[in-house]
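Read through the structure below, which is laid out as structure tokens, and then see the notes.
Removed from the display is one protein chain of the complex; every other protein chain stays in position.
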Amino acid sequence: MMDAAPPPTFSPGSPDYVQRVHDSFAQQAFMRTLGVRIVEVAPGTVTLALPFRADLTQQDGFLHAGVTASLADSAAGYAAYTTMPPDSRVLSIEFKHNLLAPAVGESFEARGQVIRAGKTIVVVQATVSALRGGQAKAVAQMQATMMRVEA
Amino acid sequence: MMDAAPPPTFSPGSPDYVQRVHDSFAQQAFMRTLGVRIVEVAPGTVTLALPFRADLTQQDGFLHAGVTASLADSAAGYAAYTTMPPDSRVLSIEFKHNLLAPAVGESFEARGQVIRAGKTIVVVQATVSALRGGQAKAVAQMQATMMRVEA
Amino acid sequence: MMDAAPPPTFSPGSPDYVQRVHDSFAQQAFMRTLGVRIVEVAPGTVTLALPFRADLTQQDGFLHAGVTASLADSAAGYAAYTTMPPDSRVLSIEFKHNLLAPAVGESFEARGQVIRAGKTIVVVQATVSALRGGQAKAVAQMQATMMRVEA
Partner (left out) sequence: MMDAAPPPTFSPGSPDYVQRVHDSFAQQAFMRTLGVRIVEVAPGTVTLALPFRADLTQQDGFLHAGVTASLADSAAGYAAYTTMPPDSRVLSIEFKHNLLAPAVGESFEARGQVIRAGKTIVVVQATVSALRGGQAKAVAQMQATMMRVEA
């Protein structure tokens, strides 16, 4: 067995990448509607948090899959954005979202992690975890493709 | 070239499948939060509609990809549900969602269409269209896997 | 319910798009290894065919999912290629492949159909059908993202 490839590390695409993520996030009205806030921004990774709300649930009282997907898509998109040069916008091309367990908890976090940062295409994984009684549990997993377009 | 396989048709999983979709949908709090309503329920297909709202947008003013995914996931899930016997619940296992064009419009529709209804696994496609000035345009395409679990 | 968006039609990206598909396909050594041939090339769609071979199967004697994915990926990629200008190469960015039924048959066809042709990103669906005793049956469904890069 060959040695595993070393985990990728990423350089920020611009010196003010943290501020740029916060500025763009502040314009995502839907994140405000859901009650999402930024937890962490670092090169190649962004973590977002969402407290549980009963008006975000599906028919069984779990968080709707569309909500965990929204959270993961934004975390993935901003993780990609941290690697992009200043004159960039980030667009979601597509994402694939597996539901791993019922999304039950007091709050939820999505952590986006870039796994490949090309000039145009950035591939990102995002894990959504539920926090319940002090325990974190993965409830959804996304693999997403983001695109840089010139601003 | 062989003749194309005939388009699949599906039998309702229970006589009251329309009512069952409406009953379950009424319990999806998140659909109310978004402002989604049911347009059509038929064997193997469900169409949902969502008027544009500024509080559902991303940083460029388009509908957030998570919103079109939520709409498509519910349409796909209920399309699958129409094919299931009475003692069933439907769960999203996973979905893959491509963004085709900026989600700009006065209103949006997602039409879920079952392409394969197994006993446990149901595969569904869903197209999200934007309506703008009387013209419909496809803005997102989902391919999803739904699962029947005994109620 | 709004009227469904009209089915998309696509213009060839170059006058000699049929020849270009055949030329590129002839260089895909793996297609020869599998025994795949081109059935049809038209703007936005390509159909490929593969006779059954026992050395392409998985542990239950069905065609391996990787084989139907290979067939669908090439059909999807060349469907995208028909829409691209002459100075283009086509790359698969990603694909998502659902297995619908055991891939049992005398031969198999994959039909790729572009659903959105952007300048850089082309989204394609591909259906793999099995032919058995004169009947065609869908056995796999792909949704893929292709990219144009300048040659």
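Annotations for the structure displayed:
Should a chain be cited, it is by its letter among A, B and C, assigned in written order, with residues numbered from 1 in that chain.
Note that in this section a residue touches a chain if its C-beta (ideal position, glycine included) is under 8 Å from a C-beta of that chain, and two chains touch if they have at least 3 such contacts.
For clarity, every value in this text was computed on a predicted model and none was experimentally measured.
Interface residues of chain C facing the missing partner chain: 24-25, 27-33, 54-60, 64-67, 69-71, 73-74, 89, 91-99.
Looking at chain B, the residues touching the absent chain are 93-94, 96, 120-121, 123, 145, 147. The omitted chain makes contact with chain A at the following residues, 1-5, 8, 39-40, 47, 49, 96, 98, 100-101, 107, 109, 111, 115-116, 123, 125, 127, 129, 131, 136-138, 141, 143, 145.
Here, only the chains that are shown with their structure count from here on.
The set of chains in contact with chain A as well as chain B comprises C. Distance from per-chain Cα centroids to the pooled protein Cα centroid is smallest for B. Two copies of one chain, chain A and chain C, touch each other, and the residues they use overlap strongly: the shared fraction of interface numbers exceeds half. Rounded to whole angstrom, the centroid-to-centroid distance between chain B and chain C, based on C-alpha atoms, equals 25 Å.
Residue positions of chain C touching 2 or more other chains, listed in rising order: 96, 123, 145.
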